[in-house]
Structures are given as C-alpha cells and as structure tokens.
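All protein chains but one are shown in place.
Let's look at chain A:
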Amino acid sequence: MALSNVLETPAAGFNFDNAARNAALEGLFDGGQTPKPLKTGTTIAGLVFKDGVVLGADTRATSSEVVADKMCAKIHYISPNIYCCGAGTAADTKKTTEILSSNLTIFSMNSGRNPRVVMAVNILQDMLYRYHGQIGASLILGGVDCTGSHLYTVEPYGDVDKVPYLALGSGDLAALGILEDGFKHDLELEEAKELVRASIHAGIMSDLGSGNNIDICVITKQGVDYIRPYQESEYKDERKMKYKYRPGTTAVLTEKVVPLKLEVVQETVQRMETA
C-alpha cells in the first residue's frame, strides 16, 4: 500500500464525512442553492484500435455564454503510456488527473515498474467514490501497457466500465452516434483517427458548449502521438493589430535615481553536509 499512494488514504471501509458535511452546508444557503461550479461543455471520445488507443477532444472552455479558452487542453497526461480525457467541472478534471499522475509517477519510481491502466482506474474509482459524486469529473482513460490496450470510463459517482469505444460530455450523444455507426474491432490507425475526428466534429456541430479545434492523442506500444490541434476550426480569426510597442513610443519627460542604503543586520553561516 505504501508504494502506490502518496496521499494518506483514510482508514479501511467507507467514509462519507464529506457527503454529510456538504448536505449540512446546503442548508445554509438561501433556498438550498449552493454556488454552481464552472462546467465546460465538452465532447470527448476514445476508441481501441488494432495497435492501441485513440483519444479525441474538442478545445472549447466556456464560462456561461462566453468562450473562456479557445485552445483548452482536455486530454491530460497521466503517465508515458496512459492519457485521460476529462469532461464535467473543469477544475475537478484537471486536479483529479494531476493527483493521479503524480501518484503513478511516485509508484513507478518506487517499484521500478511502469503503471498499468487498470491501476490508474482503481485509484480514480477509489478517490471519486470517496467523495460520493461531489467531484464532477467524467473521465475516459486510455492506455497501452504490458497486458494490452485498454479504454475505461470513470463517472463522478465512482462507477467504472471497460469499453471498446465511448464518448462523454455535453456533446456525447452526437459523437456516440458516429462512433456506433463506424466502429469495428481492429481498425487501422488512419481509420481510427478519422472515426474519432468525425465523432468530435459531430459533437462540435451539434452542441453549443463544444467547439473550436480538435485534439487527437494516439497511444501505441511504440509511444504516444499527441496531435494538438489535429483539425483547426474553419472560423479561426487572425489578429490584425500588433500589440507590441517599440521603446520610445511613450516620451520620457523626467528621470530621478534614488540609491537604496542597505545595512547588514545579521549574518549566519550554515554548513551543508555534502560528504
């Protein structure tokens, strides 16, 4: 147990303290309406092909009706052979995947082994279940390890499913339609990339919360190909004005230099043991 988790896992068994605390907090707000966290509308998808796993995502992050980030990265690095797409609350997906990534890195260093996808899934499931659905992270986790290529989905309440293909996010229904129609076992690389691209594109077209560019991440035994962006939006805007001003644009009227007098108050020397 000490090898795998840096964070202190609580005592054995279920611990629903946080859920009870949240329920109590809800009562303190007017009409029980707790403040709403920022959600990014999203389309993410993944599928298993002949030689590995392809993950895809759009790149739009929204803050109500405004696009907050046109080039948001939704495919997160977990380990050299495992990547994770995240939908739901932006902060939750980012933080959860970062915690998972650092845990797995320390595990790799301690044990001398590459992490397996199923281990990442178990850590995620334990963490999300402990918070009883309060962490709004819907994740598609994909990777290739010594046991083969795997694709898993982990939902906010902590349920896990092993799947050959999946789409999540607000644009999932449109993307899933394309995937259901085109998916076959053991697709070739180019076909797989095209199918994922088409499904994310469908999500972008049919969902207001998804848009801009499409990122693709291909994971095989040989390595990872993170193509960002794989396809750029046709509605890209070129900035017409330059915002850099050359020195001298603003006239200098006066200049005054005041030297600072510093006094040495205390000096200590600490020996470093480098033997």
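Just so it is clear, a contact is a pair of C-beta atoms (placed from the backbone, for glycine too) under 8 Å apart; a residue touches a chain by one contact, two chains touch by 3 or more; residues count from 1.
The rule we apply is simple: contacts and distances are computed from a predicted model.
The unshown chain of the complex is recorded in UniProt as "proteasome endopeptidase complex", chosen from "Palmitoyltransferase", "proteasome endopeptidase complex", "Large ribosomal subunit protein mL43" or "Metaxin".
Contact with the chain not shown here comes from a single listed residue; of A:91, A:160 or A:189, that residue is A:160.
Screening A:77, A:129 or A:226 for touch with the missing chain picks out A:129.
When the omitted chain is restored, the residue from A:19, A:189 or A:227 that touches it is A:19. For chain A, the list of residues touching the undisplayed chain reads 13-14, 16, 19, 88, 125, 129, 132-133, 138, 155-161, 163, 170.
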